[in-house]
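As you look at this complex, bear in mind that one protein chain is not there, while each of the others sits in place.
What follows is chain A.
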Amino acid sequence: MSAQRIDDTVMENIEILAKLSMSEDEREEMRTELEKILDYVEKLNELDTENVEAASHIFPLENVFREDEVTNGDAQEEMLANAPVKKEGQYQVPKTV
């Protein structure tokens, strides 16, 4: 099977979107792995889907609703319990503009 090629532009774009910076070695390793994944998924293209409607959900479920009611109370302490850093009831994160 012919290997999918992920060129440098695509790699760079993925890094930007994923907010990752990689060394040259890491980038090559990642490229090889991503290409393997694409090859694996490529197998699906062997199926003839000409007359099959595109599906976004695999379960035969529709219209799963809840009524407009407030069912949750104040769980501030519990919610913040796992925050690495917190301040005055808020999650503290690096300065973001």
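Throughout what follows, a contact is a pair of C-beta atoms (placed from the backbone, for glycine too) under 8 Å apart; a residue touches a chain by one contact, two chains touch by 3 or more; residues count from 1.
Criterion: contacts and distances are computed from a predicted model.
*Asks:* Not counting the visible chains, the remaining one has a UniProt entry; which protein name from "Phosphoribosylformylglycinamidine synthase subunit PurQ", "Aspartyl/glutamyl-tRNA(Asn/Gln) amidotransferase subunit B", "Glutamate transport system substrate-binding protein" or "ECF transporter S component" does it give?
*Replies:* The correct option from "Phosphoribosylformylglycinamidine synthase subunit PurQ", "Aspartyl/glutamyl-tRNA(Asn/Gln) amidotransferase subunit B", "Glutamate transport system substrate-binding protein" or "ECF transporter S component" is "Aspartyl/glutamyl-tRNA(Asn/Gln) amidotransferase subunit B", the UniProt name of the unshown chain.
*Asks:* Write the list of chain A residues that the hidden chain touches.
*Replies:* 13, 16-17, 19, 56-57, 59, 61-72, 74-76, 79-80, 87-97
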